[in-house]
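Of the protein chains in this complex, all but one are displayed in their positions.
Presenting chain A:
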């Protein structure tokens, strides 16, 4: 009885959860886009880009292009509609780059926030220009005093906000664990426009040892950008740059599939960029790509057996089956990751805990073809750290 009483309490709490409306000006903009897209589109005449998008597995236009940009995958088949102009094509030849460094400090802390984003304007199937961008950021907050000052503290919490978004990092510290007075986090995202400009102010709050300091990061002069460009974490921007290069070389009507992604190399103990194409890549292009990558990461060129379309379809099928119920619960393990492993040219399923036997059970259900089973990655879901 008690249990149900309490669950009813939860019902009440759920009902009272906030339901904030989308801000009016944003709502107006969305409405305008929908109206413009739906009134100008002729449903009978399928454009090249629509076919292309359906070729990717029936995702909605934006979702598919997001995947496209993010996985830096290009599959440009079904090009029988050569009469179309301007659809499925970038309107501008080059991507627009947004790169900023913000800096600021308080009495005890110094912060830097580096942002790198690229944005391309495409016409969608309705002929409406769409801005598709992605970005990565790194934030580093450094204690200005001596490391020894921090030794007695249990945790540090750092929050920042940048326009409509922000983030936080918290770190619990056990005895003697703290070796650096630099706290770093990075991330990225993709979507519409790059939501950043030089006038923005990033607010940072650091809480430590019962103290709290807030300060603002403002845009810094750009001659320090070079050193940021060469730091590791911007790696995934490289895939986008390589793929943009291939897109321009191959053109929108090619039937060559290509994909650029990272795979973990056990032997090297590091990530390797894998450029996969259904045909051998031109030697000159290889050189150009190596130049873009500039030695930041090893590059491997492979000829792939399955196209991304086939792999995405398989990934989608598997995801659908896994989503419904946790089908392996009774065997005492679960599938945590489903993504495309370029090097293996298969859909990778990460299971936890991983054993040969568990892997066999998965194969028993889904077969061997196109499936690669490994141990689940630990940081699959970003979770909030527990503050003691």
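Brief remarks follow.
In the analysis below, contacts are C-beta pairs under 8 Å (C-beta built on N, C-alpha and C of every residue); 3 or more make two chains touch, one makes a residue touch a chain; residues count from 1.
One rule holds for everything that comes next: contacts and distances are computed from a predicted model.
Between the listed names "Glycine/betaine ABC transporter permease", "Peptide/nickel transport system ATP-binding protein", "histidine kinase" or "RNA polymerase sigma factor", the UniProt record for the complex's undisplayed chain reads "RNA polymerase sigma factor".
The residue touching the chain not shown here, chosen from A:120, A:136 or A:194, is A:136.
Only one residue from A:21, A:210, A:269 or A:332 touches the chain missing from this view: A:21. Checked against the full complex, the candidates A:338, A:351 or A:370 give a single residue touching the omitted chain, namely A:338. Residues of chain A in contact with the chain left out of this view: 2-3, 6-7, 9-11, 13-15, 17-22, 26-27, 30-31, 33-35, 37-39, 43, 59-63, 66-67, 70-71, 126, 136, 138, 159, 161, 164-171, 183-192, 232-236, 239, 261-262, 271, 315-316, 319-320, 323-326, 337-340, 377, 379-385.
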